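Some notes on the structure that comes next.
One protein chain is absent from this view; the other protein chains keep their places.
Chain nomenclature is as follows: A and B, assigned in order of appearance, with residue numbering initiated at 1 for each chain independently.
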Amino acid sequence: MSGHHISSVKFLWGIALSLVVLTVVTVLAAWMHFPEPWNVVVKLAIATVKAFIVASFFMNLWWDSKFNVLLLAISIVFFFIMVGITLLDTLYRTDPIPLF
Amino acid sequence: MATADTNTPRRLQVQRFRPDDNPKKHYLNEETGLWSWLTTVDHKKIGLMYLGSITLFFLVGGIMALLLRTELLSPAESFVAADTYNQIFTLHGAIMVFFFLVPSVPAALGNFILPLQLGCKDVAFPRLNLLSYYIYVIGAIFTLIAIFTGGVDTGWTFYTPYSSTAAGGNVMMMTFGVFILGFSSILTGLNFIVTIHRMRSPGLGWNRLPLFLWALYATSVIQVLATPVLAITLLLLTMERLLGIGIFDPNIGGDPVLFQHFFWFYSHPAVYIMIVPGFGIVSEIISTFSRKHIFGYWAIALSSLAIAFIGFLVWGHHMFVAGQSSLSNLVFSFLTFLVGIPTGIKIFNWLATLHKGSIDLKTPMLYILAFIFLFTIGGFTGIMVAALSVDIHLHDTYYVVAHFHYVMMGGMVMAFIGGLHYWWPKITGKLYSEVWGRIACTLLFIGFNLTFLPQFIMGSLGMPRRYFNYLEQFQTYHQLSTMGAYTMAIAFVIIAIYLVHSIFKGKNATANPWGSRALEWQVNTLPPLHNFHHTPVIINGPYDYHKPMAEFQLGIAETHNGHGSGEHMEDATSRSAPADS
Partner (left out) sequence: MSQSSAIPKKGDHVQEHFVNSNQQFEAAKLGMWIFLVTEILFFGGLFVAYIVYRSWYPELYILASDHLDVWLGAINTTVLIGSSLTVALAIRCAQTNYTRGIIINLCVTIALACVFMVIKYFEYSEKFELGILPGAHYTYEGIAHEKANIFYSIYYMMTGLHGVHVIVGIGLMVWLVIRANKGHFSSEYYTPVEITGLYWHLVDIIWIFLFPLFYLID
């Protein structure tokens, strides 16, 4: 079949190693007790990088049709829509806008 | 599409393939017997199985509606106890929404027509298609079990904490049935998206895609994005009942409004799943029966996608009085006004298509004209309840009930029946009685308005919805409404009778009785099992009525599946054939 990217064994092991390293970094970051809210930001950022690596190099999105990348992006956008607008309610129950 | 190694345009030899008006072999007789139906992977037969199932559920839901309306003829209890009344309206809602409206156009008509309009032999995953159908059936069975082993009286919206704690009956069984059903919806949407992306005929670029397919595409996108959230909502509800998880029950620290967020995140886009395919049908029928190119092709196509997207931003308008923050109330109200815009664009484009068209008032066209009128009323009243200040008064009254019945029934059901009549000759090879078609349509239109117009009035006067009793002052409205309901029932029975009659005794249809240019009409009267024996080649858009019919019946002259390089293909000469319209 034409156009299917085949990664080398070394490459795949390299990717896996980088993921393990990042896992170690995440645990260390937890021990370092960043101030709120940066601790969450740092950990989520590392997780996002790991997810990006898995998606690009294990799931082959780096070499795949751009449409599949678009699909993934769209699902994340809609997830953020769901979270963001729900938070508009749950975070603002005590009214910043006074009624009557 | 096919592997496009080459970027240089290729010449393809094409010839005209005339559809046969009297094919000897077609999809209904090429494989016979009950087992062949139960194990078929033919999208057309699967579509018909869905059609039968949704008709059955429409009947059940309709009977529920008649029971409700009959009970409401008089204020006090007539023949239904209060708790039973609650169960009946729950069932009416759940069955109509989940088992009729959501699958109706995509699964029944869409399954049948989509591959034909694309020019391919089947959907991308035919076995998955059959699985979708069986998942639908299994979900239906669980729901029926729920009905017969205790019933559900929470309303189709399953609000917590009632549904997660106190509600008796078989909430878990019904939510499980709907959970399973959701997968049917997801898999159908998945199938359609892949088919439209990967299996278009040579020449069928996105700019030539029929608007019905644009609508199905937008619907499939919504199905794929929204239905999983319903699934997780129902799963959480079930866990809440089983294990007392506590995220929705205020007694153990949860938040019932959160349930509503989860529920409506799916259920609002769900209403767009229900109506957008109807919009697609309207585009097809309006163009065919005005014999005119649709006005504003790209406006209609892109507005379907716009509705799909904006529809995800507005769910909180169901929760204006539920207790969410006033900031959300403001934001949701504003966003809901936005969602009316793409729909309005469509309505104007359709009207412009009618203008100076050569209008043929056949039955499908009558249904579509009814649609435009009734859906506009429904849509306007939707914008009215989108206004926060107005909704405070109208929420949970009959005004809302009338609004959504105008869009769902006056809109979607009309479009569905119109589509059924439009494609009836292609599906069955027969023509129904035009006279009875028009009579039934008129009766349905009158009955519908008689049922639901009084509901707007009583809603604005304060009559609450889902109420078993009511004050004397509303009785006249209720009685008018019930009379309308029975009128509609008669109309539906008439439709059923003449449609079934046409199968056995109807006139045989030609391959293209309406003279449409769309691809599904360029195939035999009853399509062959694998749709096309040739690979169709598309050189015009589906609404180019100014081009001769011969140009819509082209196919690759070689046999087997030789695909060209798509957009760069040049039109080789067809054999000299007499030009006809």
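The rule we apply is simple: a contact is a pair of C-beta atoms (placed from the backbone, for glycine too) under 8 Å apart; a residue touches a chain by one contact, two chains touch by 3 or more.
The structure presented is a predicted model; accordingly, all values stated were derived computationally and were not measured.
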item	value
Residue among B:V14, B:L28, B:A65 or B:C120 that touches the chain left out of view	B:C120
Of B:P9, B:G244 or B:G323, the one touching the omitted chain in the full complex	B:G244
Where the missing chain touches subunit A, by residue	1-4, 6-7, 9, 12-13, 15-16, 19-20, 23, 26-27, 29-30, 33, 36, 39, 43-44, 46-47, 50-51, 54-55, 58-59, 64-65, 67-68, 71-72, 74-76, 78-79, 82-83, 86-87, 90-91
Missing-chain contacts mapped onto subunit B	1-3, 5, 120-126, 128, 186, 189-191, 193-194, 197-199, 224-229, 231-233, 235-236, 239-240, 243-247, 252-255, 258, 261-262, 265, 530, 556, 558-563
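Convention: only the chains that are shown with their structure count from here on.
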item	value
Geometric centre distance via CA averages, subunit B-subunit A, whole Å	36
Of all residues in subunit A, those that touch subunit B in their complex	2-3, 67, 74-75, 78, 81-82, 85-86, 88-93, 95-97, 99
Complex contact set, residues of subunit B against subunit A	3, 5, 197, 225, 229, 255, 257-258, 261, 265, 312-313, 315-316, 324-328, 330-332
